[in-house]
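Shown here: the complex without one of its protein chains, the others still in place.
Our next item is chain A:
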Amino acid sequence: MTNALPTPSAAEAGARRFTWPGTRVLVVDDAITIRLFCRQILEKAGFEVIEAINGLEGLEQLLQGTIDLIVVDVNMQKMDGYEMLREVRRQPVLSAIPAVMMSTKSKPEDVDKAYAAGANYYLFKPIRPEPFLACVRLLTATVQ
């Protein structure tokens, strides 16, 4: 399975290998294994990771402090990823935060729906460390 958008090239990722200290990534997923996997990859690369188990909890985390990037699943109880991102884009204080959406859903309409909700990038599950990290680095470099 390939990603919806071209994977950032190794050169692009390498050019942005420096991680700004204190860059905070919010990982929102109801699957504990996904949260742990993302945490392991991101912390190893120098990012600070905050977790939430659904969109509602994710929004609460966003409103509590500075988050530089959102990584969010689609299917979750209480509030799904689409709804969470729509809410993020509606709120002036949060609307500029970039977001990576990840999902098992791979139909073109699923990808369109993610971008319409406010995603900056879409990754198909199961995520792989290299493209995931390259994507996070690109999006966090943009906001610095």
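Methods note: a contact is a pair of C-beta atoms (placed from the backbone, for glycine too) under 8 Å apart; a residue touches a chain by one contact, two chains touch by 3 or more; residues count from 1.
The criterion applied here is as follows: contacts and distances are computed from a predicted model.
Per the UniProt record, the absent chain's protein name among "HEAT repeat-containing protein", "ABC transporter ATP-binding protein", "SigE family RNA polymerase sigma factor" or "ABC transmembrane type-1 domain-containing protein" is "HEAT repeat-containing protein". Mapped onto chain A, the interface with the missing chain covers residues 31-34, 36-37, 40, 75-78, 80, 82-83, 104-105, 125-129.
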